[in-house]
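This is the structure, below, for whatever I ask next.
Missing here is one protein chain; the remaining ones are kept as they sit in the complex.
For clarity, chains are labelled A, B and C in written order, and residue numbers in each chain start from 1.
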Amino acid sequence: MYNQIAGKRLPRIEALSDGVFSIAMTFLVFNLKDPLAATPATEEALLGALWSIAPNISSFFLSFMTLGIFWTGHSTQFDYLERSDRNLYWLNLFFLMFVALLPFTTSILGGHIDNKVAVILYWLNILALGLALLLHWNYAYRKKLLALDETNAMQVHKAIRQRIIYAQAFYGLGAALCFVHPFLSLVVIFAIQLNYAFGIFSRK
Amino acid sequence: MYNQIAGKRLPRIEALSDGVFSIAMTFLVFNLKDPLAATPATEEALLGALWSIAPNISSFFLSFMTLGIFWTGHSTQFDYLERSDRNLYWLNLFFLMFVALLPFTTSILGGHIDNKVAVILYWLNILALGLALLLHWNYAYRKKLLALDETNAMQVHKAIRQRIIYAQAFYGLGAALCFVHPFLSLVVIFAIQLNYAFGIFSRK
Amino acid sequence: MYNQIAGKRLPRIEALSDGVFSIAMTFLVFNLKDPLAATPATEEALLGALWSIAPNISSFFLSFMTLGIFWTGHSTQFDYLERSDRNLYWLNLFFLMFVALLPFTTSILGGHIDNKVAVILYWLNILALGLALLLHWNYAYRKKLLALDETNAMQVHKAIRQRIIYAQAFYGLGAALCFVHPFLSLVVIFAIQLNYAFGIFSRK
Partner (left out) sequence: MYNQIAGKRLPRIEALSDGVFSIAMTFLVFNLKDPLAATPATEEALLGALWSIAPNISSFFLSFMTLGIFWTGHSTQFDYLERSDRNLYWLNLFFLMFVALLPFTTSILGGHIDNKVAVILYWLNILALGLALLLHWNYAYRKKLLALDETNAMQVHKAIRQRIIYAQAFYGLGAALCFVHPFLSLVVIFAIQLNYAFGIFSRK
C-alpha cells in the first residue's frame, strides 16, 4: 500500500531539484580559494596568485554551464509531467545524486587539469547525468505520466531523446580526445557546452 | 494568543524542509576531498588517491539514499496534511535538525568505516529521523490535521506507520550486526535502503 | 519611479527567506568537525573525540532552536502580510543578514563556551534578530500592508509585539548572567528556547 501512496507530489520533487541544483551551482565557488589568504600581498603577488588558480576558475565556469544545461533539460521535462509515482521520485533522486557530486569531480578537474584520470572522471559524471535524465524521461513517457496530446507526443519524445543522445555522443567524443591531450578534451567539451547554451548549431 | 496564531503556514514548512533536505544532500559532497589537492600528480597517483577515499565516496551514496528515503516519507505525509499548528511546526523542525546533522555523522562514518562507534552514531541519527517522522505523523493524525475521508483514513494511517516501524526494525538489526563486524553492518543497511529505493521486496 | 515599482513580490521575499533560513540551519553542521579526521582510531579514541566536541554539538542544537524560533516568528508575520514595498524588502534583508551571521557567532560560541565575549556576541546576534523582526512588523502594521480586519488587528498586533519584546527581555536577562558564569548564561538561554519551542509557560 505504501508504495502506491508515496511519491505523488510533483511540486516537491521540483522544489527539491531546484534546491539541489542551486546549491551545487553555488558550491562550485568553494573550489576557488585565495592562495594568499590572510597574508599581506603586493598587487603583483595577488595578480600572480589569481593567475595560478586559473584552472580552477575555468572549471568553475565549465561546471556552471554543465549544471545550467542539465537544469534546462530537467526543467523542460517537468514542463510536460502531469503526474508522478515513487519510481519517478527515485529516478529523479539518482539524477540529483550526480548533480550533487559534480562539485567534487570539478575540484578534481581543477586541481589536475592536465590529468587524463581527472578528465575521464568528470566525463563519467556528465555521462551519469545524461543517462539518469534519459531514464527519467523514458519512464515518464512509457508510464504515461506526461500531459501530451497524441499528435504532439511522438515529436516531443523524439526531440527530448535526441537532444540527450546527441549531446552525450559529443561529450563522449570530447572525452576520448583526452588520449591525445587532456587539455584539448576540455576545450572541445567547453565548445560543445557553449553551442548548447547559445543554441548556435542546433537545428531549430 | 501568539501560540494560536503561529505555525499555520503549511507551504512555508514544506519550503523550509525542501531547503534543508536539498542542502543536506548536497553538503554530503564536502566529505569528499581530493587527497592530492593542488599537487601535480601522475595518473596512477590520482587513481590511488581516489581509491583511498572510497569509504567516503561509499558513505556519500549511502547518505544520499538515506536522505532520499526520509524525504520521500516526509513528502508522502504532506500529501495528506491539510492544516498545521505550531506543535507540528516544531515536530517538523526537530526532524529537520537530524536531517541537518546527517552530513556530520556521515563524515564520522566515512573517516572511520571499521569503527563500531561510527556505525552506532550513524544508526542513532537514522533512528532519530524515524522517530521524529513517526511523531510528526501521529500528532497530525490525532489532531485531525489530515485531509482523509473515513474509509481511507485507517488504511493510510497503518501503511505510513508500518513503513516507518518496519524500516526502523531492519535498520536496528543492521546496526546490531556491527558487533559482528562494522562493515557487515553497513552492507546490510545499504541493502535495506536499496530495497526501499527500488521497492523490490515490499508488499504492493 | 523605480522605487515605486520595486519590492512588490511577496512570494519571492518569502522564498528567499526560507532559502536563507534552511541554509543557515544546515550550515551549523560545519561547526562539527571530526577531530580525528582520516586518522585510524580505536573505539575509545573516537568516543573521546566526540566528547571533546560536546560544546560544539550543544551549540549546534542551541542555534538550530534559535533559528527555528525566529523562523516561526517570521512565518507568522507573513501569514498576515498582504502587500510589500521596497522598504519592507530591505527590512527583511537586514533580518536575513543576521540569520546568515548566526553560524559564525555559533562557531565562536562553540569554540569558547566559557568566554564572556563569546556569549555576549551570540546574544547580540539574537538581539539584532529580534529588533529586525520587530521593525519589520511595526513597518508593515503602520503602512497597512497587512490583511487584518479592524476587530482583529489590535489583538494580533499586540500578541506579535509582546512575544518579541518578552522573549528579548528574557534573552537579555540570560545574557547578563554571563557575568556570574558564562555557562549559567547558556543554560538559561537554552531553557528559554525550550519553553518557546514547546510553549509550556506561555499564555494560551
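What we mean here is this: contacts are C-beta pairs under 8 Å (C-beta built on N, C-alpha and C of every residue); 3 or more make two chains touch, one makes a residue touch a chain.
What you are looking at is a predicted structure, and each value in this text was computed from that prediction instead of being measured.
Checked against the full complex, the candidates A:Trp71, A:Phe94, A:Trp123 or A:Trp137 give a single residue touching the omitted chain, namely A:Trp71. By the touch rule set out above, chain C reaches the unshown chain at residues 1-9, 12-13, 15-20, 23-24, 27, 30, 86-87, 89-90, 93, 96-97, 99-101, 103-104, 107-108, 111-112, 115-118, 121.
Although one chain is not displayed, chain A still touches it through residues 14-15, 18-19, 21-23, 25-26, 28-29, 32, 34, 36-43, 46-47, 50, 60-61, 64-65, 68, 71-73, 75-76, 78-79, 155-156, 158-160, 162-163, 197-199, 202-204.
One rule holds for everything that comes next: only the chains that are shown with their structure count from here on.
For the self-contact between chain B and chain C, the two sides draw on mostly distinct residue numbers; the shared fraction is below half. Centroid distances from chain A, each centroid being the mean of CA atoms, peak for C.
When chain A is fitted to chain C on its Cα atoms, the angle of the rotation, on a 0 to 180 scale and to the nearest 5, is 180 degrees.
Chain B and chain C have CA centres that are 25 Å apart. Separating the CA-averaged centres of chain A and chain C is a span of 35 Å.
Counting partner chains per residue, chain B shows two or more touched chains at residues 15, 18-19, 23.
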